[in-house]
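Of the protein chains in this complex, one is absent; all others appear in place.
The letters A and B name the chains in turn, as written, and every chain counts its residues from 1.
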Amino acid sequence: MPLNFRVVFSSILSVFHALLSYTRFRIGLAILAVMVLLSLASLAAPPAYKRWYSYPKDRPPQLDFTTIDLLLGTTSNGRPVVYIAVNALANSLIIGVVTALIGSHIGLLVGLLSGVSKGYKESATVLLIDSFVCIPGLPLLIVLAMALKSVMTIHMLPLILSVIAWAWPARNVRSITLSVVGREMINLARFSGIKFTGIILYEVLPYVLGWHLTNFINTIIWAIGMETALAIFGLSILSEDTLGTMIYWALNYNALFRGLWWWMLPPVVMIISIFIGLYLISSSIALYLNPRLRGHA
Amino acid sequence: MLKLENVTKIFRYGFLGFRFRAVDDVSFSLMDRPAIFTIAGESGSGKTTLARLILRIIKPDYGRILFDGKDIHEIDDRTFYRNIQPIFQDPYASFNPMQKPIRYLRETVKNIVGIEDRGEMDEYIAKVISYVGFDIATIANKHQHEFSGGELQRLSIARALLTRPKLIVADEPVSMLDASLRINIVNLFKKIKDEMGVSFIYITHDLATAYYISDYIAIMYRGSVIESGSAEKVLSEPLHPYTKALIESLPIPDPKHRRVWVQKKTAFTASIEEAEFIIKGCKYVYRCPYAFDRCRTEMPPYINVNESIVRCWLYYK
Partner (left out) sequence: MSAEKLSVLKALNVYGEYVVSPLLSVKAVTDVTLHVNSGEVIGIAGESGCGKSTLVKILYGYVELPLRARGKVLLDVDGNAIDLVSADEEYKRGRIWWRHLSYIPQNSMNVLNPYMRVGDHFTELLKKHLNLEKDEAIKIAGEYIESLGLKRDVLKAFPHQLSGGMRQRIVVALALLLKPRIIFADEPTTAVDVVLQKVLLQHLLDKQKEYNSTLIIVTHDMSIHAMVTERIVVMYAGNVVEEAPTEPFYEDPKHPYSRALINSLPRLGDRSIRQGLAGQPPSLVTPPPGCRFHPRCPYAMDVCRREEPPITGYENNWRVKCWLYVKR
């Protein structure tokens, strides 16, 4: 049975429509929309903002709207906070999404294969997944980041984060797959002549996809958080603007102690907003997937 | 057609791995002539495990199962699925609720019967499902939740018939349906056997429907087949003490026979399932009113008595 795109598209639309009825989804979506719009504003930033000392240092925000450049003040490096903030937001979002794209899909693949295999092959995959789930992520990433510091670029960062990011989605997908594969309907599918790939794609995957989406969004949150943590340790790409590096530089210059609140506040507010927005979206999907809770959102 | 030779399946459950033989040294044969062969027993008798062994869903630990002379694990998938098809107990669990049931009929026709063209496929399906009382136009677009349990079970049967199998293994196909609908399904089995020459292995705990449609019957207790033979003979002249107890305990939908049923007192027994499974001798020994020493230590062999086969020392010469 070939993949019918019209059917797939209309079922995605109907799910979206159903989710819109949940208040928490609407709020989450609104927050995310604001974040994305802000990050798009980064395209309008003049290239000069990257140069240090292009503006006077340590200026507090000028809210008279005569010039956008000083809307959120300047940093101790003489750079306008407003442009740094929107760029940092954009970069962090991109890192988060790319890591999620790589990591959650590796997790999906490994989880599916693990759920359908038996015997020693299964034990091997379970060992692999559980090891990576249990290894403390941040210390491992710190070690990796330190080791690769000389060659790390902002494009490599998502790859490094993916080394850990795949594990929890894999575990989640494996448990869903296991429960589906144990059901009588899989036997019926086999007796209908449906082979291995058919069973995974059309019998198991429909159950997994919803969770895959939740995993994807959760990985975005996780990746942004991890990158920020690494940055605060000074192990991210300090020459680029991310929400994490912004905080790093602010800490480095003792911004809070010196009263430069306008430097510290934007990244923190943005991180919190992204987290809340994405969490609301992810949990509304999880709510939708649980038929028993469906009436209660 | 189908031959089971000393088939044994060992399961373990519980944290400390209590091992028991869910199916213990079962042997019987099914001839080519179309027949309905019932495997009857209570829960824990091993009948469902036996069904899954025959359907190749699980593998025996000892013994083998032969279909037309070949070991079923050596037959290629397509040939096996063409000849043997299942009907499962729960009609709602048989089909994937995320897909339309018609998909499985189409896949069966495509993969096993070999018709790829959609038009031809649907024509073929239409003929078979009209036999079970459906019209393809009405069911083609329905989702699983739009069917009732009885309808889904009939669809299951139709799907099994698509490959023109020699044997259909039905595992408690009517126990989840209402009593007034059961007889329809069971009548359908009879009709299929008579008109299409398909044999059935009918797994059930309901002796009344078993008597109604079966040609042959095998009674199972804790993994062993303790009596088998023609259904008429076994159920009207039972030999094994367990079969006798079963038939005596069966309530009849006729109040005139009530007196006999109510007054013949049966005592409570305190046997423990686990102990019955691991005993070396006859598994019925703790509940059997005729038990003697040999019953405790040795499992009786298959003994022929007037065309029935019993596993009971009482009949040993």
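In this text, contacts are C-beta pairs under 8 Å (C-beta built on N, C-alpha and C of every residue); 3 or more make two chains touch, one makes a residue touch a chain.
In this text the structure is predicted, and so the values were computed from the model without any measurement.
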{"item": "Neighbouring shown chains of the undisplayed chain, as defined at the top", "value": "B"}
{"item": "Which residue of B:Ser27, B:Asn184 or B:Ser230 touches the chain not shown here", "value": "B:Asn184"}
{"item": "Absent-chain contact - pick from B:Thr49, B:Asn96 or B:Thr209", "value": "B:Thr209"}
{"item": "Touch criterion as defined above, residue of B:Met31, B:Ile252 or B:Ile278 at the omitted chain", "value": "B:Ile252"}
{"item": "Residue ranges of chain B at the interface with the undisplayed chain", "value": "42-43, 148, 150-151, 178-184, 186-187, 205, 207-209, 211-212, 235-236, 245-258, 261-262, 265-270, 272-273"}
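Throughout what follows, only the chains that are shown with their structure count from here on.
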{"item": "Geometric centre distance via CA averages, chain B-chain A, whole Å", "value": "52"}
{"item": "Interface residues, chain B side, partner chain A - complex", "value": "55, 57, 77-78, 81, 85-86, 88, 90, 93-96, 98-99, 103-108, 110-112, 156, 159-160"}
{"item": "Chain A to chain B touching residues, read off their complex", "value": "1, 183-185, 187-195, 198, 202-203, 206-207"}
